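First the structure, then my questions, so here it is.
As you look at this complex, bear in mind that one protein chain is not there, while each of the others sits in place.
We call the chains A and B, going by the order they appear; numbering starts again at 1 in every chain.
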Amino acid sequence: MRVSLFVSCLVDQVRPEAGISAVKVLKQAGCDVSFPQGQTCCGQPAFNSGHLPEACRVASSFLEVFADAEVIVVPSGSCAAMISHMPSLFAEGSREKELAEAIARKTHEFSSFLVNNLGVQNLGARFAGRVVWHDACHALRDLHIKSGPRRLLAEVEDLELVNWSASDACCGFGGTFAVKHPDISVAILDSKLKELETLGVDAVASGDAGCLMQIEGRLDRQRSSIQGLHLAEILASR
Amino acid sequence: MVEGFLMTEARAEILNRIRMGLTAARAEEGFCYPAEVSGEQVGIPPIPQSTALVDIFTESLESVGGFVHRCGPGEGDVAIQELLKELQVERVAHSGVPPGLEELLQVEAGVSSAQWGIAETGTIVLTSDEEQSRLVSLVPPIHVALLREDNVLPNLDEALVEVYRDNPADMSRAITWITGPSRTADIELTLVVGVHGPRQLHVILEAAQ
Partner (left out) sequence: MKAPLSPERFESQAAEALNDTQLQDALQKATGLFAEKRGAAVDACEEWDSLREHARLIKEHTLLHLDEYLENFAAQAEASGVQVHWARDGEEACRVIEDIARNANATRLVKSKSMTTEEIHLNKALQVAEIDPVETDLGEWIIQLAGETPSHIIAPAIHKSKEQIADLFVEKLAIEPTTEVEELAATARKSLRRHFAEADLGVSGVNFAVAETGSILILENEGNARMTTTLPKIHIALMGVEKVIPRFADLAVFLRLLPRSGTGQKITTYQSILTGNPRPSDEEGPNQIHVVILDNGRTGMLAKAVTRQALNCIRCGACLNVCPVYQQVGGHAYGSVYPGPIGAVITPQLTGIEKTSRLPFASSLCGACRDACPVGIDIPELLLHLRAEIISRQSRLSARIAFRMWAWAMVKPWRYSLSTNLARAFPFLLPVGRWKVNRSFPGLAPNSFRKWWKDSS
């Protein structure tokens, strides 16, 4: 299958290893992966902050870049959700709206693509450690991604998936919210992380680089040895 | 007069605002009317056989701290007397003989009938047409209600049908649904019963003839 990868601006600039791992995993699963060079951002930061004209401009440019893609895979639930909202940015009957609708239909979040479109479960990954899963809010509540990533992790050799009662609680990131309200953002995170140290885990895994930056940033500030990992990074380890 | 005029003016203006809003709403891109539905159409739990209704009613009411006492046909009044004795209650008010407020504040228990019971929730229904005083079910610390088993309905839907009586003009002016003792959790979410109403609710379930 020919797959166009939209890595997201955050993965591109802050966490390239998540994108690199996603490429490896997709190739392993038999995909022909391409990276449309014109891509930048989906426009979500502006969309969520209420700056719609700017969000529209960036979204239009995204749509042009991916207009001819067969399938688009995004290693981020949040960006995938944004792409599903894109049609609402454009006027009824406009060419852009039609394009946005077509693109929304062929866009898939990374774990969901592996499980639901390719039907893969075991990719021969090996990762020694105890891991909890963090459900990113947009993946969980907009895209209803819940069991897929857990099934993928359960198949990883030597990985122990630890049950975490706070796995579906918001991490407080929320894009610009994290810098607009840093104290509330971290209070939300601390309440989520309350039990984490008692679970004796090595890593928090998630499908969104934004959440990981938030969680890792706090754990690092607290000198915790627990690391954050993108699902793709675990699935690519041997 | 001025007041009356203002009132009509307010009414006209609010209705006008609504109509203007709705005109705009209908002109909105992608507007369509939603499917018309009624609460009656919701898939409600299967209705069990009447023998089981009494058990469901009992379980539901007990789960919220109410007491259910069953007795044979025609034995309701005796059962009430026995219960009041057991509870060591001497001063009692009856819904059929509306007490004054002062008396109501003094009595230890209020006794009424209940026109219907609702198995789904353990609710009893009192209507102003039948119970001259509903305050006896509220002000004293204990409320004892007599309910006939054949008046236990399966669910809220059927209870609404019964109290509705096909014509709003015929409806009782005040219909009170009661499910368990008065309760509050307003302080630290600690459950306390009997905050304004009764601490105890006893339902005497009298078997049908």
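In the analysis below, contacts are C-beta pairs under 8 Å (C-beta built on N, C-alpha and C of every residue); 3 or more make two chains touch, one makes a residue touch a chain.
Treat the numbers as computed from the prediction; the structure is a model and nothing was measured.
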> Among the options B:60, B:115 or B:200, which residue touches the chain absent from this view?
Replying inline: B:60
>> Please output the residues of chain B touching the missing chain, sorted low to high.
In response: 3, 7, 10-11, 13-15, 17-22, 24-25, 28, 30-31, 33-45, 60, 64, 98, 101, 105, 120-121, 123, 128, 132-135, 138-139, 155-157, 160-161, 163-164, 168-169, 171-190, 192, 194-198
>> If the hidden chain were put back, which residues of chain A would touch it?
In response: 7, 9, 11-17, 19-20, 23, 35, 37-41, 43, 45-55, 57-58, 60-61, 137-138, 140-142, 169-170, 172-175, 177-188, 191, 213-214, 216-218, 220-221
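By our rule, only the chains that are shown with their structure count from here on.
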> In whole angstrom, what separates the CA-based centres of chain A and chain B?
Replying inline: 51
